[in-house]
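What follows is a short report on a single structure.
Missing here is one protein chain; the remaining ones are kept as they sit in the complex.
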Amino acid sequence: MNGVPTLHRIGGGLVLLLILFTPFVMLWLGKPFWLDIFTRLVILAIAASSLSLLLSVAGLASFGHAAYIGLGAYAVGIPVYYETYGGADWLASYSGWWHVLLGVTVCALFALVTGAISLRTKGVHFIMITMAFSQMILYLLVALEEFGGDDGLSVDLRSEFVVPGAQVLGIPALNMEEPWVFYLVCFAMLLLVLFIVAKLRHSHFGRVLQAAKQNELRVKALGINPYRYRLLAFVVAGIFAGLSGILFANYAYFVSPSMVEWTRSGELMFMVILGGVSTLFGPVVGASVFVLLEHFLSRFTVFWHLPFGILLLVVVLFGRGGIIGMLKREPKT
Amino acid sequence: MDWTLVLTQAINGLQLGILLFLLSAGLTLTFGIMDLINLAHASFFMLGAFICAWATLYFDSFVVGIVCAILGTALLALIVEKTVISHLYVRDHLDQLLATFGLILIADTAVHLIWGPAGLAIPLPSQLQGQVRFGELVVPTYRLVIIGVGLLIAATLYWLVNKTRAGMLIRAGASNRQMLSTLGINVKLLFTSVFILGAVLAGLGGLLIAPITEASIGMGNDIIITAFVVIIIGGIGSIKGAFVAALLIGFIDTFGRAFLDTIFALFMSVDSAETAAPAVSAILVYLLMALILVWRPQGLFPPKLR
Amino acid sequence: MPFKELNTVMKKSLFFSAAIASLTAMPLVATAADIKIGFVTTLTTGGAVIGNDMRDAVNLAVEQLDSTMGGKSFEIIFEDDGFKPEIGKQATEKLVKEDNVDIVAGYIWSNVLMASYKAVTRADKVIISANAGPSAIAGKLCHENFFSTSWQNDQTPMAMGELLNARGVKSLYMMAPNYAAGKDMVAGVERTFKGEFAGKDLTKWGADAQLDFSAELAKAKASGADGLVVFYPGKAGGAFIKQYQQAGLSGQLPLYTIFTVDSLSLPNLQKANMDGILGSEMSMFWGPDLDNPTNQQFVAAFKEKYNRYPSHYAAQSYDAINLIASAANALDGDFSDTGKVREALMKADFESIRGSFEFGSNHMPIQNFYARKVVADDNGDWTTSITKTVFESHQDVYAAECKL
Partner (left out) sequence: MSVLETNNLSKRFGGVVATDAVNLSLQKNRVHGLIGPNGAGKTTLIAQLAGQLVPDAGRVILNSRDITRLGEPARVRAGLTRTFQISALFNDFSVLENVAFAVQAKAGHSFRFWSNVGQNKKFNDRAHELLELLGLSNQAHANASALSHGEQRQLEIAMALATKPLVLMLDEPMAGMGAEESMRLIQLLQELKHDTTLLLVEHDMDAVFALADDLSVLVNGALIATGLAADVRQNPDVIAAYLGTST
């Protein structure tokens, strides 16, 4: 069979290994901040991978993906807030299981409702209507005065993941407050999301999405209405982005409406496209480059937006297929 | 209800609508004809304001400032079109979004480096500083100027698009892109001209509002999203649609901000009304867009034969 | 063929990996200073107007201290918060974890401070706010490692309420942005103002803040109030003043401002001929003409170096560095024991631009508040002048909630 997929896997595996080990090497070298940077990197890679399910597999340019990160984040922020300061007993909890349940449910419902409406439109209308829904979430969060409104909300403690009975068996509970433990949790989540996205990509379901991306008319002429498949993809992508939001709230000890600004959705798109839209590991590479670039450029100058903007232009104008696309291309002889 | 207040707000809504129209007109044309999503339209809005402010202060004349701003934005638009935008016409919307987002970052930083972070105020000639009285109603003169100039531009655009040969081409392009090349039109020239026209209109919008809000970095990034909402509601490529939708949104936004808290206070506590109202009035515009897209996926006035 | 491809992809992946690795391993800029102070403020976006003023004041203090405190050399590492809580929080983490600073100071915005302060306290280091003073951190969330050289948000508007009473205002219209500080300001005025509210508006804030206040101004005018109080820091302030004047309200509806008119906005307003602002009053803990030697020295040095009046942001930042220096002097430049650092800071044994400086139990300053009026100075430049003392040795109301 065609060798390229295997090669991708090797390359992707290398990138993942590098992401996994670099912060530990840096930690060992006495630079603990890199654990922070890489935690952020991995969380954004999860969000970008979830977006790539829509963007690359299904060809749906959702411009409101940041909304799910925000919803996931508040699904941690609000229960922790109530547990810390009292009120709303039914909601209040430090339990990570509860946060995940809450975040996933809310994101799935939001994706279901807004997807059902958005997917009736096409092209640029789809881009704008997804953005509109995301803006609504933004202003909704701003209006939640109880939870800090515009200022956001501090998350005092990270989610606790207690496995019932684990202590009895002598397995220690996950200490999410320990940065490297939390990092490994995020990394495991990235692996899980990548695995599921890869599975979906090659499944019956994924093939319908890919076919509909290429030629919707033909898919209908073969007796399949792509609408429900797209809607499901929209919901799945929303759930994964919500998971990344849950992790983000834990990472930052902080949630705020600014996580939902449209520029954030744009950044996620940039990561997917930067890495290369047609590959599984593209979003991971894109998120890595984005985060590292942001870090290094901002260290050289506070005006790092200038080189960053130029880079954006260069990537779009000359780097078709993103970084992975460039790696794949044979050098011209 | 106080009718002077309602009237004042109506004038404010009209002014906001006109401003939105200036921004959306170029956006809807570039979108309709070149199929280009141009976020960097926001930057021309800002650049128009900054160049005008700088020239007004430097030459001590608002009129010179306006002329400089128009020429300046036109020149910058020409450069940007030739170097970046013209390569984007054949790309998909995503590439366009990202590349023009990159342009925004560049423009914002460049303005910060040139004029500093503070922004620039535009001093108005004293004739424009005062107020005009209509019985009970007192309106700042300058706001009437904005409305007047905006309506004049709208009328000119209407004439340009509907009564001239260039306008015929623009309309043809907005409804059927293939037709242009079959008509033997210099498509490149048409695209460049339309892009510059749009940029200048955006720059005009920026310089008109700057005496009220000051020219500040990223001032266009806030309003560009609303302008996109306008062209989606109005129907992409339709000047008429942009005009109607801009006024609609101008009124809805202004009246929402002005009266929503009073309305909310009817059925909730004054305190919660005062915090809920701004959020809800901010959402109103997007809600309207979502509803209209569900009802008419192509917007209110889609150009025919798409 | 597959082998060749494998080869290329492997090579390139390795190259990519090596690139990441080498970037990551890039040596930090080596610093020789003994003491490192992180300073988080806004250096990009419109908020940079304030951030630059603070940075200028900090640099002035560094210059005057000759980069030494407690016999040790020190340096300031500035970080930009980009006007956003997350970026500020990230910058704070970087200062604490990568630069390993001894103390973190700065913070213009309440939300940035709230997002960031735990990153510092978690590392058991001290954080000094040079501006933001949200109620939570003065009250129930107060922390032994948190200090402020500014004020608690409520204090200035409370002084405003008192000032309004003194000026005989009976009916008030108030406008502020819809975020925590904005609401604190409204609450602060309500605490002391004895007349009634003819109305109030909370307008959209944040990245896409509302800058056209025509709708609100029309309402204010129609309300029949005899006083208008606004809180619009940064660029929104300038925009507001313009519209206030264009709407023809100067002379009709007297304007009182909180953190809106300052040395940053006045030169701009003067350039735009907004003379409606002349004579308007504000409340503030400080003014460029506050009569004490430290302040006069500070204002003169600042004007000489930067050719403009310092703002209160600058004054607070100047105080923050000098406060740190006082602790360094007490500890011979040894910041390793955070407990001792706290004790030394608490004494506040330094020459403040306020004249005297005293911390309350919640580590917020106890201080005077004054009424200031916009005037033209001898050179015709617009500035503010203190007209009366509104509060003496005023402590914020949240100190009681703080269990320190």
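Lettered A, B and C in written order, each chain numbered from 1.
Here is the rule we go by: a contact is a pair of C-beta atoms (placed from the backbone, for glycine too) under 8 Å apart; a residue touches a chain by one contact, two chains touch by 3 or more.
Given the structure is predicted, the values throughout are model-derived calculations rather than measurements.
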item	value
Chains shown that the absent chain touches, full complex	A
Touching the absent chain when the full complex is considered, from A:Leu232, A:Val272, A:Val285 or A:Val302	A:Leu232
Candidate in contact with the missing chain, chosen from A:Thr6, A:Ser95 or A:Gln210	A:Gln210
Where the unshown chain meets chain A, residue by residue	199-200, 202-208, 210-211, 214-215, 217-225, 229, 232
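Rule of thumb we're sticking to: only the chains that are shown with their structure count from here on.
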item	value
Any chain that touches chain C and chain A	B
Euclidean distance of C-alpha centroids - chain A vs chain C, Å	34
Distance from chain B to chain A - Cα centre to Cα centre, in angstrom	33
Residues within chain C bordering two or more other chains	44, 178, 183, 207
Multi-partner residues of chain B (at least 2 other chains)	109, 112, 225, 275, 278-279, 282
Residues of chain C defined as touching chain B within the complex	44-49, 51-52, 178, 183, 200-204, 207-212, 214-216, 218-219, 221-222, 235, 238-239, 242-243, 245-248, 264, 268-269, 271-273
Residue numbers on chain B that touch chain A, as the complex places them	31, 37, 84, 87-88, 91, 93-95, 97-99, 101-106, 108-110, 112-113, 225, 228-229, 232, 236, 275-276, 278-280, 282-283, 286-287, 289-290, 293-294, 297-298
Interfacial residue positions of chain A with respect to chain C in the complex	3-4, 7-8, 10-11, 14-15, 18, 22, 26, 29, 31-34, 36, 40, 142, 145, 148-152, 154, 156, 252-254, 256-259, 261, 285, 288, 292, 296, 298, 302-303, 305, 323, 327-328, 330
